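This structure is in structure tokens; I'll ask about it shortly.
Moving on, here comes subunit A:
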Amino acid sequence: MTAVQSETPRAEADSGYNFAYLDEQTKRMIRRAILKAVAIPGYQVPFASREMPMPYGWGTGGVQVTAAVIGSDDVLKVIDQGSDDTTNAVSIRSFFVRTTGVETTEKTRDATLIQTRHRVPETPLSEDQILVYQVPIPEPLRFLEPRETETRRMHALEDYGLMHVKLYEDIAHHGHIATTYAYPVKVAGRYVMDPSPTPKFDNPKMNHSPALQLFGAGREKRIYAIPPHTEVVSLDFEDHPFEVQQWDNACALCGATDSFLDEVIMDDAGKRMFVCSDSDYCEERRAAGHVGEEGVPL
Partner candidate 1 sequence: MKTVFSESPLLQAEGIEKRFGRVHACNDVSLDLYPGEVLGIVGESGSGKTTLLNILSGRIEPEAGVVEYAVREGGMRDVHQMGAAERRMLMRTDWAFVHQNPRDGLRMNVSAGGNVGERLMAVGARHYGQIRDTAVDWLQKVEMEAGRIDDLPRTFSGGMQQRLQIARNLVTRPRLAFMDEPTGGLDVSVQARLLDLLRGLVGDLGLAAIVVTHDLAVARHLSHRLAVMRRGEVVETGLTDQVLDDPQHPYTQLLVSSILKA
Partner candidate 2 sequence: MEMLKLSGVAKTFQLHTQGGVSLPVMSGVNLTVSQGECLALTGASGVGKSTLMRMIYGNFKCAEGAILVRHGDEWLDLASAHPHAVLDARRRTIGYVSQFLRVLPRVATLDIVSEPARAQGVPDDAARAHAKDLLTRLRIPEALWSLSPITFSGGEQQRVNLARGFAARYPILLLDEPTASLDAENRQTVIEMIIEAREAGSALVGIFHDLEARKQITTHDLDLTVYAAA
């Protein structure tokens, strides 16, 4: 096969691998799936997911999507739970450094391509950015209707009553919609989509985002997308409207009150602190002089 390499690995990359690990035909196949996904916002496009040199559950879907869209002049950021320095983020970042040699960053602003697990960065995204989500279970109807044949038919016929049954059950049992992550959304007024296990806090950021949002599920072999400037509505009831999580605390390090906070246990006595889950956002604020209750000025 005369695989024409569209990109040349930069000098920093290991030789012996094709650019971004996958062969060019595979990348084309994935790009075709991505194009289809962009054309039908929220629709799950099957694709021939490849074996990757990492186990399922480590973001093989997101990695394949990233590999298919990354170019040698991209600046890559990888986050896991909002943080750039967790195991998953570090290993995926180093995977792409080794196979492409692209420049990486921890700054949301500087990145052209961001692969994420479980969070949307707090810093608003722009038109020249792509956000790639790692998705474990792409089918939002799965937990109510286990038959894939039936859920596909339900999507085809826009038969989404069941999705509200799930929210109804939440309110009936908890008094409010207790779903806090993987909170179902309707994309462009048509397909109901699982926004991957991101907290519902991030759902509003997906709505009319100027960035292209791509979702890859490796084990389940599905790709779906939210094109830029697309309406993304979180499902709810008139008398139980969608609401994002709120905290009584501000970030202990940077004092932010508008970010998603992680609760961190400090000692065996139950001391805890709340800090921004988005490490870059927290850094940026501290660099700008914001200080939380337990923070120290940089």
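On how the list was made: all candidates are chains of the complex that A comes from, given by their letters.
To be clear about the criterion, contacts are C-beta pairs under 8 Å (C-beta built on N, C-alpha and C of every residue); 3 or more make two chains touch, one makes a residue touch a chain; residues count from 1.
From a predicted model like this one, the values you see are computed outputs, not experimental measurements.
Engineer: Which candidate, 1 or 2, sits against subunit A in this complex?
Structural biologist: Of all the numbered candidates, the touching one is 1.
Engineer: Can you name the residues of subunit A that touch candidate 1 in the complex?
Structural biologist: Those in contact with candidate 1 are residues 144, 153, 156-162, 164-165, 168-169, 171-173, 236-240.
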